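The other protein chains are all here in position, but one chain of the complex has been omitted.
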Amino acid sequence: MDTILETKQLTIAFGGHVAVSEVNIEIERNTLKSIIGPNGAGKTTFFNMISGQLKPTKGQVFFKGKDITKMSPTQRTRLGIGRSFQITNVFPHLTCHENVRLAVQAQMKVFYNMFSHFSRLNEINEKASEYLKMVKLENKEKELAVNLAHGEKRKLEIAMLLALETEILLLDEPTAGMSLEEVPMILDVIRTIRDERKRTIVLIEHKMDMILDLSDSIMVLFHGKLLADGEPEEIMKNDQVQKAYLGGLQDDAS
Amino acid sequence: MTLLKVDNVHTYIQQYHILQGVSFEVKQGEVTVLLGRNGAGKTTTLRSIMGLNPITSGSITFKGETIGAWPTHKIANAGIGYVPEDQGIFGGLTVEENMKVAMKKKDDATLERMDWILDLFPDLKQFWKKNGGHLSGGQKQMLSIARAYINDNDMLLIDEPSKGLAPIIVEKVMDSINQMKDKTTVVLVEQNFMMASTIGDCFYIIDDGHSVHNGLMNELKHNEELKRQYLGIA
Amino acid sequence: MEMLINITVNGLATGMLIFLLAAGLTLIFGLMDVLNFAHGALFLWGAYAGIWVYTSSGSFLIGIIAAIITCCILGYLLERFIVKPVYGNHIQQILITLGAMLVLSELVKVVWGPNIIHARAPEWLRGSWEIGDIFFIKYRIFIIFVGLLVFGSLLFLLNRTKLGLVVRAGVMDKEMVQALGINIRKVFLFVFILGAGMAGLGGMLFGPYSGVIYAEIGLEYGILAFIVVVIGGMGSVLGSMIAALMVGLLGSYAAYFLPEIALAVNFLLMLAILIFKPSGIMGMKEALK
Amino acid sequence: ACNSSDTGSKETSNENPPKTTTPAADEKKELEVVKIGLLTSVTGALEAYGAQTIKGFELGLEFATGGTMEVAGKRIEFIIEDTETQPDVAVQKATRLLEDHKVDFIVGSSSSGDTLAVLPLMEEYKKIMVVEPAVADSITGSNWNKYIFRTGRSSSQDAVAGAAAIAKPGVKIATLAQDFAFGRDGVAAFKKAAEALGAELMHEEFADPAGVDFSSNIQRIINAKPDYLFVIWAGANSPWGQLEDMRVQERGIKLSTGAPDIAALRTMEDMIGMEGFTVYHHSLPDNEVNDWLVAEHQKRHNGEMPDLFTPGGFASAMAIVAALEKTNGNLDTETLITAMEGMTFETPKGPMTFRPEDHQALQTMYAIRLERKDGFDYPVPVLLRALSPEESAPAIMNNR
Partner (left out) sequence: MSRLKQLSKFKLTLSVLTIGLLFLPFVTDSRSMLIMLTKIFIFAVFAMSYDLLLGYTGIVSFGHAMFFGIGAYTVAICLKAFGPSIPVLLLAVVITIIFTAIVSFLVGLLTLRLKAHFFAMLTLAVAALFLVAAEKWRSLTMGNDGFTFVIPEILRDRVTFYIVALVFMVIVFLFLERFTQSPMGRVLQAIRENEPRVESLGYRVMHYKITANVIAGVVAGLAGILYAMSLRFVNTAVFATELTLDALLITIIGGVGTLFGAIVGAALIEYARHGLMDLASVHWIFERWVILLGTVFILVVMFFPKGIVGTTQSWWVKRQMNKVNKLKPKPPAKNKNFTQDVG
């Protein structure tokens, strides 16, 4: 098995509260892994430690075999770990296009260009437009991000992540608040990436149908602990998961 | 009895004409669901009712009074609770303080409701002294709902409560709405069709700033055509 | 030993005075997050109006009341016409309150003339009590007393009532607070007036402390008030108190023991606090990155 | 050096002043005009001083010309410009006076910084500046140029006067001053003067100029146990109340300082009995000019008395008129300088003389005691002895 991301004894505590506790996980290259778990289980926190927003109190994170525990978010992004945020996290007073363009610019490693005028950098501009089109935001290109409806912001968030073209994509509830009609579109985007088998995706979601449809494997967090990790069917059969997380309604989901 | 009547409301945000004639009625004791795609104007509709986005024409009547031009706090005090789309948690305040700010009275009924809420969302009890900003996404959503439940409101406007909630909590929220039904009327914006169809009594579809269709939820459940047209559900 | 007590008491009193000047700003800037550069003008007006009424009526207490009332009225006008349209926008706040500052300071000169004005403590607060080589200047003890009183009432108001919470919540998300049925405009107005009134009190008490009042105290001590609020930790009354006392005491000790660096000591203190406790003395973690 | 009414002004550049004749070609027979720019603080922290200078200057001109505003066949006009007590504004305004108004003299200004900033311009434009009342020693010291005359007294003069008032062999003196240029200069000069008179300077104390609490400084002075405490203070906040509160005088330390203007004297209730010096108080000089000034000032300014810097403004006007009389209206700068060097002229403080070396006007200063006096609602400086111009002459510092 070709492991791209690995955590060892990954733990973090806020004050006395242990949000993530000794999680050991290996994620195989070019697969899609989902993380599920009740609210407050530590899913987002787990992401934060992988992408570098939070420093673990204990344990390590390995990316392609390299210990990245001490690296800053910037360094990790440059290594190839990209993420989207659960609470929409964009540049509110820049236009959609500029938002995405910043991601493209980073991906193309145009970091310290002080003097060429932006309008000259056609390639960057075009690429940014492409990504916007991919998430069906092409008609909002020139709109300031603050003025978007909630679902639109979510799409922008995803476009920014895609534009980074990182080897691994961490998606934190990408479809929360997205309308029924748009979810399949995002699903398609994710599915395409998965099917190309060129990148690794880690997905946090509460929409079980979607998870079952996409995942190669699922891990379950519960009170910060790794409760289960395995094939989708296996997980769905797990009693504890049923009780603690799903309740009785998942069958009704359309 | 009609509790809330929204009649041909138009709302501008800056120079943009966002709501272009939204009308609907909410009957006492019913759960009315607003549906529609992203950017259709659902949130703006709720905000207009709350007086957060002032309407430019049309009228909004609540309990027989025209509240369209009232300031927000007066509308809230008339008995409308609001769960905003972005949760509106005061990040620098603790969970307790968030609840305290929301609490209008401190009588027995309120304390009783408080107990009920904490039973509903034990997470809040666990993190009672924690900063609202440090909660997980779902916990924030719970807190936001809890804040609206704490007062004795005649009506609740709830914007996408299920987003970010684990299925088991979604179930609880649905339960809670059902439990309150006799006292409190609910206007719900929801993308989770399972949830909407389970607890909704009637529905309105908003599209591009207009209310385009309405009916009973039971009808919609079986009207594949409508679902496909407006909701993209095949 | 006696010397040390003298210096300490004097430093404490100066610190209290600074606290009184800054207390209103703790509300207006610390809590309500309004960069009110006109705060100095408020205590300037408190000083002038208060001292004027005091000298013409002969009663110090009436003077204090006049100072507070004047500043409450000014506070009301400032909030309604100057600050209200710019809540939440620091940049506009800076410009508009600086404008108000210029207007108000200059108006002081129009009303009371450009000369410095003598301000003396009332008979019953003049002189000092002496025990051997230790002496307590009466007016300074009085200042310490008033400072503690104001401090206590502020703590009560903010910690025992919902007011502090509501204001903080209102600053974070005004719309949401309104949607919870609170008339945040009124709350802000009230707190602003309260802060202005306290500035008036501070200004009035400043007069006899320094012996003179003049139109420049607004800017001079306005900046000091900002410093105290920030290094105390935004919005923390206790923090402002500690910061003010530190400034007072350190100034006093430095002037005695290290006169060479006395001029720089305030700023060194500020640097030290900001470097070692970047969110201020009583600041919450949010202030940190 | 041009016609007041304009037209030919461009041709008559200010470097070649026309000779006394050539009347303007107007139908009315116009006199040639001498223009004086009065550069002073009309707003800002020193506004009150500026107002005194202006009033004094107006009255001085009137007195000197006998009310005609004419001298040696020329009419005198003056233009007031506000420096806002900011050096850059002072430069701007001075240039405007020199360029646009083409003034022949500049008088000013209230602050040393403003004045210093203007000094190079005078050299550039080769026009005379009568400095009044800025005190910095460097104006007639290191930054001096030959176009600069000063009717105001310098820091050193203050110091010498202050020393003369109290320093004697065997007297132990401590100083208290604010920790900035004015205070440091003043103390250094005072020390020199007082030591020359045989006194011992045993302690120097410098206080934060922006402070409100000086008790630590005072405490250190008390510890040092001097006979006298000499205070050099400028600016609004003052240590008097605290000196009283800490019973400095009761501990046998006599206080001494320069008596300030009337507004500040009001703050010195606690200093009654203090012996020191002053530049001016309207009750001190005994001469006709002063009598006229006091009478006229009251008449013009509804009963108000001339204040600390009023006679200075007056003197600067007197100096200019005297110089013009001496050159017989010749406005050539070099001629004027020659005329003014060593010139003695009348002022409300008696005769002053521009010392040829550094153009500092030597003038009478007054040793005084603060006393309560009937008819005054503030402590009044009462004359102990007039310090003659020679006695209060400062050292020459311009290395000429």
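We just call them A, B, C and D in the order they show up, numbering each chain from 1.
One rule holds in what follows: contacts are C-beta pairs under 8 Å (C-beta built on N, C-alpha and C of every residue); 3 or more make two chains touch, one makes a residue touch a chain.
Only a predicted model underlies this, so the values are computations on that prediction, with no experimental measurement involved.
Chemist: Among A:Glu6, A:Glu130, A:Glu143 or A:Asp216, which residue is in contact with the omitted chain in the full complex?
Modeler: Among A:Glu6, A:Glu130, A:Glu143 or A:Asp216, only A:Glu143 touches the chain that is not shown.
Chemist: Write down which of A:Leu10, A:Ile27, A:Val135 or A:Leu164 is the residue touching the left-out chain.
Modeler: A:Leu164
Chemist: Among D:Phe149, D:Phe182 or D:Phe309, which one is in touch with the chain left out?
Modeler: Candidates D:Phe149, D:Phe182 or D:Phe309; residue touching the omitted chain: D:Phe182.
Chemist: Pick out the residues on chain A that sit against the missing chain.
Modeler: The missing chain touches chain A at positions 51-53, 72-74, 77-78, 83, 85, 89-95, 98, 101-103, 105-107, 110-119, 121, 124, 142-144, 147, 160, 164.
Chemist: Tell me which stretches of chain D touch the chain missing from the display.
Modeler: 10, 42-43, 82, 86-88, 91-92, 95-96, 99-100, 112-113, 116-117, 119-120, 124, 136, 138, 142-143, 179-182, 184-185
Chemist: Which positions on chain C touch the chain that was left off?
Modeler: Within chain C, the residues that touch the unshown chain are 33, 35, 82, 85-86, 88-92, 94-96, 98-107, 109-110, 219, 223, 226-227, 230-231, 234, 263-264, 266-268, 270-271, 274-275, 278-280, 287-289.
The rule we apply is simple: only the chains that are shown with their structure count from here on.
Chemist: Could you give the separation in Å between the centres of chain C and chain D, each centre being the mean of its C-alpha atoms?
Modeler: 37
Chemist: What is the distance in Å between the mean C-alpha positions of chain B and chain D?
Modeler: 76
Chemist: When you check chain B against every other chain, which residues touch at least two of them?
Modeler: Within chain B, no residue contacts more than one other chain.
Chemist: Take each protein chain as a node, join two nodes whenever their chains touch, and name the resulting shape: line, ring, star, complete or other.
Modeler: It is a line, because the chains touch in a row without closing up.
Chemist: Report the complete set of touching chain pairs.
Modeler: The set of touching chain pairs is A-B, B-C, C-D.
Chemist: Which stretch or stretches of chain C touch chain B in the complex?
Modeler: 162, 165-166, 168-169, 172-173, 175-184, 284, 286
Chemist: In the complex, go through chain C and note every residue touching chain D.
Modeler: Counting only chain C, the residues touching chain D are 3, 6-7, 10-11, 13-14, 17, 106, 109, 113-118, 120-121, 126-128, 130, 135, 137, 139, 206, 208-212, 214-217, 220, 248, 251-256, 259, 262-263.
Chemist: Taking the complex as given, what residues does chain D use to touch chain C?
Modeler: 43, 45, 47-48, 51, 179, 205-208, 210-217, 219-220, 223, 236-238, 240-242, 245-247, 263-264, 266-267, 269
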